[in-house]
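Here the complex is missing a single protein chain, while all its other protein chains stay put.
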Amino acid sequence: MHIVVCIKQVPDSAQIRVHPVHNTIMRQGVPTIINPYDLFALEEALRLRDRLGGAVTVLTMGPPMAEDSLRKALTFGADRAVLLTDRFFAGSDTLATSYALSMAIQKIGESWGTPDVVFTGKQTIDGDTAQVGPGIARRLGLNQLTYVSAIGAVDLAARTIEVSRRAEGGVQELATRLPALITVLEGTSEIRRGRLADALRAARAEVTVWNAAQAGITEMTKCGLRGSPTVVKNVFAPKGRATKASLLDTREKTPGELAEAMMARIFDALPGIEGDLLAHAAQY
Amino acid sequence: MSGTKIEEKLFQNRYLVDAGRPHIKVRAHDAPSEELRALVDICPAGCYTETDKGTVEIVADGCMECGTCRIVTQETGEIEWNYPRGGYGVLFKFG
Amino acid sequence: MSGTAHAGGSRAGMRKELPEHFKAYRHVWVFMEYEHGAIHPVSLELLGEGRKLADRLGGELAGVALGGDHGQMIEVANAAFAHGADVTYITAEPVLAHYRNEPYTRAMTELVNTYKPEILLLGATVLGRDLAGSVATTLLTGLTADCTELAIDAERSLAATRPTFGGSLLCTIHTLNVRPQMATVRPRVMSMPKADPQRTGRIVEHRLDLREEDIVTKVLRFLPDRDSNKAQLAYADIVVAGGLGLRSAENFQLVRNLAEVLGGEWGGSRPLVQKGWITADRQIGQTGRTIRPRLYIAAGISGAIQHRVGVEGADLIVAINTDPTAPIFDFAHLGIVADATEFLPILTDTFRKRLSVNRLAG
Partner (left out) sequence: MSLEVFDAIVIGAGPAGNAAAYTLAKSGLKVLQLERGEYAGSKNVQGAILYADALEKLMPDFREDAPLERHIVEQRMWMMDDNSHTGMHYRSDSFNEEKPNRYTIIRSQFDRWFNRRVREAGAVVLCETTVTELLKDTNGRVIGVKTDRHGDAILADVVILAEGVNGLVGQRAGLRQELQPAHVALAVKEMHFLPEEVIAARFNLKGDEGVVIEAMGTITKGMVGTAFLYTNRESISVGIGCMVQDLAENRVSSSALLEAFKAHPSIRSLLEGSEVREYAAHLIPEGGYKAVPQLYGEGWLVVGDAAHFVNAVHREGSNLAMTSGRIAAETVVWLKRRREACSAENLAEYRRRLEASFVMKDLKKYRGIPALLHRNKHFLDLYPRIASRAAQIWLRVDGVDKRSKEGEIVRDLRAARGWRGLVGDAFKVARAWR
């Protein structure tokens, strides 16, 4: 089977700081990484390939230096990598991104066989929108399976797939037909370490680089800023909260009184939680 | 000295913790040597702590891989020190 | 994938005239998330927020109720009215009995194309986010996900503010030139409006021409979390966690006792996994596995590095620790300097009494 995994190179957002005095964004030394959620998608894709045979193609849209992330994906064991890069893509929001990626996936299909499954992470850590996966599914008419925690039976002949999917309050088991788009939940499987042979191959591999035209994209008005209905008007630092915990005064109080005080403070701080706790207690 | 200070400092650092595979281990012991006990004070990441039982433990998550503990306890052989697996451990942003 | 990662560059502040056919788009809509016989609280919170937006725009507030059973949808509509809606659009069809992306996307896009809302809000739940992405792409409109604040600017445009870069920053996003403007909003961010059972409104029924045979995806089973032995830390509302301050594996039971009384999940810091007191799926504070409960109680956890990152998103962090200088007190909201092994049982008892007393009374 042919599997396409979409990954994104993102800044390691945990390393971004806001200067406490000047209230400015400090981006110095913030490294770029493969979106951590995408690694789980890549792992599931590789497992599926190892199970059923075939090939994994990794795709990213980004600046030329995003090649580093693709090479890393090859180190894990992906078979080929495609970088979609063009200055026309600058400023793409999720709608424009899903357009460009879906066109590239079509082109990948023409070049190396139509993909049976397209994987993405559940969301990115920089945008957190969780929207590009569904966007691609919609544009390519793939059956959409988001927040997937496990992949069950896959029947290539019958073109069916079963997955477990995180839903509100539980896990949904779904069956659908291929081709499908799957966004993968974090923590699904332990991410493998690439074998030495894969690492050596990755170090020397040629990454396929496509600009818009090479990816078969002709409608430039659907790309980049022009193709993006949303616009970021303002980026700012949140108001800091008092950093120190408010400590219960333990002097001259019995432990029982302190526990009462703590419970009262919790109920105060979280309106509605008392009712929910009661509802829960009543249920059991 | 001030453990709090070190925690705050380490919070600025970037790590990829290899869960379940600590790269430094303290061998089981009843009473630590002076050298091992010294690590509670001198480990620059404050990784070593003394337990109620008087033994010394390590949580290596904040380790900066300097190797001081390795050098100090080389004679006593109380710790097992390895590099983390490739890609894991501290990831210096500036170095 | 993805992101509205583009900087506030050249187009910020620029505004082209809204195309003529979008000028007919009016009113604020809230998707009423209904599953397993219950309305998700976020939908009611959104009605409160939507009311403000609709009033600001001088328009109506509408609920959208999709489901399999007509009677249930009427109930949903009534709840929507009680919480501030003027109108509720109902599509009740067998294919909508359980949430599936395909029929829900069809139903929602059809409603939007027919009745043309200016703003469409959904809860940023797994269901809401699954649906919103497909609907927005089908409608070729913008979507701002996971918002924490909504406002209308001077030019009638929805200003949707959301955390970005892991919450270290906020950004405000507008949808230009396309309608509807879509946003998903985090649960428990907007306040719950007071219900007024006397309030009524208009119901608009809309049929969807879609049969089960047309739908590829089938739900085989639903396994509720409460029947599962697996830790569901990432989705738990209440999490109680223990650390080395508990001193022994036996004492860890104290953490489980409190979690059980509160109906929450339990977990522990990394050293406990290393010591074998808990399994790795119960570990809190590992990179890539963050939790965001309403209430997080940390007992005997010092609050080292990774732990902080993992729990900082909790609405309320409560810390119990003997060391007043422990880093956990630097980011907890509420704390007590006490030995967790002594304080936990008392706190558990206090909660247990309150909850059972009230149960009997109520």
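Should a chain be cited, it is by its letter among A, B and C, assigned in written order, with residues numbered from 1 in that chain.
By our rule, contacts are C-beta pairs under 8 Å (C-beta built on N, C-alpha and C of every residue); 3 or more make two chains touch, one makes a residue touch a chain.
Remember, predicted model here, so these are calculated numbers, not experimental data.
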item	value
Visible chains that the absent chain touches, using the contact criterion stated earlier	A, B
Candidates A:Ser13, A:Thr57 or A:Thr75 - the one touching the absent chain	A:Thr75
Interface with the undisplayed chain - residues on subunit A	17, 19-22, 26, 28-29, 31, 75, 193-197, 199-200, 203-204
Chain not shown, touching residues in subunit B	1-2, 5-6, 9-10, 12-13, 16, 35, 38, 41-42, 44-46, 64-68, 70-72, 74, 81-87, 89-95
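What we mean here is this: only the chains that are shown with their structure count from here on.
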item	value
Intercentroid distance (Cα basis), subunit C paired with subunit A, Å	18
Residue list for subunit A, restricted to those that touch at least two other chains	14, 17
Subunit A partner contacts - residues on subunit B that touch it in the complex	12, 14, 85-86, 91, 93-94
Touching residues on subunit A, where the partner in the complex is subunit C	6-8, 10-11, 13-14, 16-18, 25, 35-38, 90-95, 97-98, 101, 120-121, 123-139, 143-147, 162, 166-177, 186-187, 225, 228-238, 241, 243-248, 250, 255-256, 258-260, 262-263, 265-266, 269-270, 272-273, 276-278, 280-282, 284
For the subunit C and subunit A complex, residues of the former touching the latter	1-13, 33, 35-36, 40, 98-102, 105, 125-127, 129-130, 132-134, 136-138, 140-146, 159, 162-178, 192, 216-225, 227-228, 234-235, 237, 262-263, 287-289, 294-295, 309, 315-319, 324, 328-338, 342-343, 346-347, 349-351, 354-356, 358-359, 362
